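Every protein chain but one is kept in place in this view of the complex.
Labels run A and B following the written order; every chain starts at residue 1.
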Amino acid sequence: MAKETEIDSGAGVDPDGDPVVQKAELVQALIIGGGAVGLFLLTFTFDEVSESLAQGIGPAVFPRAILLILIFLAVLLGYRALKPTLESAAKYKPAKSIPKIVYLSAGLLTLFVVGLNFIGALPSVVVFCVALSLLWGERRYGLIAVTFAIFTGAVYLLFDIALNTNLPTM
Amino acid sequence: MKNLPILATALSALLFAAPTQAQSNFPSQDIEVINNSKPGGGTDIFLRFATAEASKILGAKMLVISKTGGVATNALKYVASKPRDGHTVFSLLPGHLLTIMRGTTDLTIDDIVPVVRGTIDPELFVVKADAFNSVKELVATSKTRSIKIGGTKVGGNAHVASIILARKAGIEKYTYVPFRKSGEIVLNIASGRIDAALLNFDEVVSQLKSGSVKILASMTPKRLSALPDVPTGHEVGIPYNAAVIRGIGVMKGTPEPVIAALEKAFTEGMNKPSYLKYLNGAGQSASSIAGRAEWTAQIKEMYANFQEIGEELELLKKKK
Partner (left out) sequence: MEMAYQVLVFLSDPYNLLLIIGGTTLGVFIGALPGLGSVVMIALLLPFVVRMEPLPGIALTAVIYVAATYGGSITAILINTPGTPAAAATTFDGYPLAQRGEAGRALGIATFSSATGGILGILAMIVATPLLAKLAFYFGPAEYFALAVFGMSMLASISGNSVIKNLIGGAFGVLLGTVGSDLATGIERFTFDIPDLSEGIRPIQMMIGLFAGGELLRQSTQLGIKRELVADAVAKLPSWDDIKRLWGTVLRGSGIGTFIGILPAEGGTVAAMIAYNEERRWSKNKDEFGKGAIEGVAAPEAANNAATGGTMVPTLALGIPGGGSTAIILTAMLVLGLRPGPQLFEEQPEFLAGIFGAMLAANIYFLFLGMIGAKFFSRISMVPATFLWPMVFVMAALGAFSVQQSLFDVTLMLIFAFLGYFMRRYGYAPAPIVMGLILGELIEGSLKQSYLIYDGSLLAILQQPIALVFLALSVIGISSPLIGKLILNRKERMMPVGDPLDE
């Protein structure tokens, strides 16, 4: 293991060789910490246990303990992002932005689930499969048609006929 | 192959000719049976047995579907959203009544038509074999230390039943210990970690036979034929009847002939050997089965009782 060279060539250090603030990690720490604080406050809105039922440990105690641990860990994560060690700087890769295709794919997944609600299962399956395949750069149109036609038929046979699931319909 | 749908229609018309003539055209499609608890649980199993014969009698497929959430909130909401033509029926349990009382649905007790009752699984007061000899002894002990009563989730049926039991028996100090799986309860009684619990016959029968637990009383009006030596609660100072009661209901607005057809099919089906075997396995007799009249009266009575106890226990405290 050639540690020295790794630190030199690592992206987590500035030209002087000092570790830089790890932004992505800091953002994570803020999101996790902020979320945990929010949920911690939410525990105060839990319904109260009526007196005749109150016994033992209350409903909010355990979640609060876990949230405190999460907050502590988030602070630790944030501190390490602000003051990284040379070791962690060596492994640190500044985050590239999320590729557009991820958002587009995620959008299609969401549309599929929405489609289940409105246009029914089988049309959604056909549209979603073809759209995602095209989005991902598949251009063998014949193969797309055949594969997903067979697949949709199989889905129908399996869920509707064999398993008696009432798939959503229009 | 174009003729296939027509052929199928003709065939089904032939097959279902007899029943369809009698009551308009019910059933004209599969019947959904909505279970308010998890697949594989006690209610699911009850519905599987209840529908197996009834679907044959009606000549329609019956699909048991679980809709859990908010005790019976999701189940009732789902049923209410469906046409009231008898093609959607649901498991009807005391939990449904509690759900209606809590007001998490827009339904009232009058929106529900009880069709048939399928089980009365009596609650048995169970303790470790060598721990207590009688209810009296247990009550005496409760003056000096807290009796640990096991059960399922707090706020659920078993919990409410345990509170009433403790009150009626005069148990002074007690702690309710909730468990996730009912199997754990009998195990913790047998190992002496907890003192007692209300359990059903099928939950204790094995441990009873091996002699590690003992039944102090059955919470029934009469002694059980499966346990002739066990006194009833009334005999030993706990004037209280408790049981896991399960039945089937439909929504108000379902046509009378359809309700009658469902009642007939379920009652007949439940009197077939396979269902009676199921009852027998749970230590019950055929008297668990009851038609619409008896089941409706019981539901009304339970509802009234719950309102009384519920207010007392503040179980119905509305959300802020």
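Observations
Here, contacts are C-beta pairs under 8 Å (C-beta built on N, C-alpha and C of every residue); 3 or more make two chains touch, one makes a residue touch a chain.
If you're wondering where the values come from, they're calculated on a predicted model, not measured in any experiment.
Between the chain not shown and the residues B:Ile112, B:Val135, B:Ile194 or B:Leu262, the one that touches is B:Ile194. Among B:Pro83, B:Gly103 or B:Gly183, only B:Gly183 touches the chain that is left out of the view. Among the residues B:Pro221, B:Pro239, B:Gly253 or B:Gly281, only B:Gly281 touches the chain that is left out of the figure.
Residue positions on chain B in contact with the hidden chain: 38-41, 44-45, 48-49, 51-52, 65-71, 73-74, 77, 104, 146, 148, 153-156, 159, 175-181, 183-184, 186-188, 190-191, 193-194, 202, 205-207, 209-210, 274, 277-278, 280-282, 319, in rising order.
Contact between chain A and the absent chain runs through residues 1, 24, 28, 32, 39, 42-43, 46-49, 53-60, 62-63, 66-67, 69-70, 73-74, 76-77, 80, 87-88, 91, 95, 98-99, 101-102, 104-106, 109-110, 112-113, 116-117, 121, 125, 128-129, 132-133, 136-138, 143-144, 147-148, 151, 155, 159, 163, 165-168.
Here is the rule we go by: only the chains that are shown with their structure count from here on.
Averaging Cα coordinates per chain places chain A and chain B 40 Å apart. Only residues 47, 50-53, 55-56, 164, 166 of chain A touch chain B when the two sit together in their complex. Contact residues on chain B toward chain A in their complex (touch as defined above): 30, 32, 61, 63, 65, 154-155, 163, 175-176, 312-315, 317, 319-320.
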